[in-house]
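Quick one: structure below, then a few questions.
For this depiction, one protein chain was excluded, whereas all remaining protein chains were kept in their positions.
For clarity, chains are labelled A and B in written order, and residue numbers in each chain start from 1.
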Amino acid sequence: MKRTFEAGWFFIIPVIICVSFTAILPLMTVVNYSIQDIISPERRVFVGTEWFRSIITDQELRAAFVRQLLFSTATLCIEVPLGIGVALCMPRRGAFSSAALVLLAMPLLIPWNVVGTIWQLYSRPDIGLLGHTLSLIGVDFEYARNPLHAWVAVLLMDIWHWTPLIALLCYTGLQSIPEQYYLAAEIDGAGKFDVFRYIQIPKLRSVLSIAVLLRFMDSFVIYTEPFVLTGGGPGNSTTFLSQYLSQLALGQFDVGPAAAFSIIYFLIILLISFILYNWMRTLSAAT
Amino acid sequence: MSTRIPVNLVLENVEKRAQGDVHIHSVTMKLVPGEITVLLGATQAGKTTLMRLMAGLEAPTSGKIFVDERDVTGVSVARRDVAMVYQQFINYPTKTVAENIASPLRIARKDNIDRAVRDVAERLGIEQYLQRFPGELSGGQQQRVALARALAKNASLLLLDEPLVNLDYKLREALRIEFATLLGGRDSTVVYATTEPSEALLLGGYTAVLEKGRLLQYGPAQDVFRAPKDINVAAAMSDPPLNVIELDVLGNEHRFVREISSVLERAPSDRTTIAVRAYNLHLTPRPGDLGIHAAVVADEFTGADTLLRVTSEIGPLVVQCSGVHRIASGTQIELYLAPREIYVFARDGRTLLYPTGEPA
Partner (left out) sequence: MAKIELKLAHTYSTAADPSPEDYALVQLDLTFEQGGAYALLGPSGCGKSTMLNIISGLLRPSQGRVLFDGKDVTLLKPSERNIAQVFQFPVVYDTMTVGQNLAFPLRTRRIEPRKIDARVSLIAEILGLSSDLNLVAANLPADMKQKISLGRGLVRDDVAAVLLDEPLTVIDPLLKWQLRQKLKEVHRELNVTLVYVTHDQVEAMSFADKVIVMSHGKVLQVGTPEELFEDPHHTFVGTFVGSPGMNFVEVQVRGGELFKGDNLIGTAPDLVKGETSSALKLGVRPEHVAIVADQTGVEAKLKRIQSLGGYHLLTVDLYGQEIFVRTDRADSLSEPDAPLRVDMLGPYTRFFKNDVKLPLGGHL
């Protein structure tokens, strides 16, 4: 493999520079902060694992972690079946299929803070469609004051925002099933449920592993939308991990613990993603 | 076409491993320059991998490749003078046929591109499609465009990876005959991969038999056909399949065994493997033939030959006769075989005796 990559190196130097500045150097900085107490640029004290220890025992962090887990699990459990269902309902061919695709993709195109704002307005009991409708039925929907209502609002928002992604991925997966499979099933006398169970789901498994992985990682670091919608409130009932982290780092300037937790956060995501990925891989390999 | 010296391609102990599997086991081969070499083997035998190594699309895990005595191991394909045609008709869909054929010439910045394009198109019978797009053409025409592009490049090494496999039967037949004339020009070294022994024989030139990543034999096609080194090569070069018969020779008083005792002289004394090609079993006797009692199981007329599947006193056999022979299932027939047409193999599969009657 002697002289194969010569010109290639030149092409990736710009990329190396960009990635260094945007990712590698900041990462090094975080590591730096996490093991030192930086009182001022000149006074740095090496504290080793002290920040790590303090952050792990932090009660508020643990609460935020639990909330985060709850949120990610809830969204996955609802969005995945819903996404599959939507994909199944979408037309496979014809003029409507393009229109359906466009409609489906719209929520994905909206900037995330706008998403938060939309749902904020939407949830208001006085002028919001959702809020007002609920109050007409007799439910006193107050997302700013009632933690349960705040959770419902945040969950609904995430489902509205991200189910289309799962639906689109499943739709592509379904499209890749050759027509002959449906034909053979018809000839075999299979009903709709049989088709779903024996033809569609097996083909979807590999697509779903990507979808689940993406959604998990994204939801675990979610920040903008809930921040805009509820600000983390009422109280801290909808404060998830990344919001807590930024509160710590930028609100309280506790950069040490924040940096320490960032690293732990990163490792947690890496670990869970790795487990999820391998689990999904064995599932699709078994089919 | 400019005169060109065909390339001298040598592979030395070339091995290719990927993800723990060995795809090519230590192949050493000196391709005869200016000739067609057919890589013959089943799917997954390693033909495509070997071609890619020859082209420079992949580098061998170990071993060396020499072109005209220069070590080119690891040199990428862009630096080598290679043209390749694939099974799937690969053309630039957004360029016209003329532009497709011209593309390698433009990259090499040759002059007189239009002339060269016309010439090649005429040789392949597609000059009336020069202004069309590949998508508008039939499969056979698209493959001719791909071939034209490869020929236009006038590379000293031309590789074709089962180029006819996705075409209709009759088109395959027609193109195969054309290939024999198109590629036999002797001014480039051609390597052609296929799974069909008949293509190896029709194209002539040299045949390299591959099985599971190993080179079993390399030589002139007729030699490999008539004098296979071992039973695997003999079987690979047979279509319909070779009739392989296991004989218990020791103390065997069976008439057949006695009649071929001279043939079995050099064979192991207890159990031996012999083989007979389907077309060497006849329905009518010739002088010197010995007879085999058989009963027909099925007859199959393939449009040129009749294949008879029979059970016989020496086991199940396939017989190939030219023309139409309709024999009902269950009919008792007599098959005739000249003893000198029998292959004898050693226990390890090596050929001990060829049908010329000469020892291996």
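By definition in this document, a residue touches a chain if its C-beta (ideal position, glycine included) is under 8 Å from a C-beta of that chain, and two chains touch if they have at least 3 such contacts.
The model shown is predicted, which means the values in this text are computed figures rather than measured ones.
In terms of the touch definition stated at the top, the absent chain reaches A, B within the entire complex. One of B:183, B:247, B:278 or B:338 touches the chain omitted from the figure, and that residue is B:278. Of the listed positions B:18, B:42, B:107 or B:250, the one in contact with the omitted chain in the full complex is B:42. One of A:121, A:183 or A:250 touches the chain omitted from the figure, and that residue is A:183. Contact between chain A and the unshown chain involves residues 178, 180-181, 183-184, 186-191, 194, 198-199, 201-202, 287. The chain not displayed touches chain B at residues 42-43, 138-139, 168-171, 173, 177, 180, 195-196, 198, 201-202, 204, 222, 225, 238-241, 277-279, 298, 300-305, 307, 309, 320, 322-324, 326.
Note that in this section only the chains that are shown with their structure count from here on.
Put simply, the C-alpha centre of chain A and that of chain B have 55 angstrom between them.
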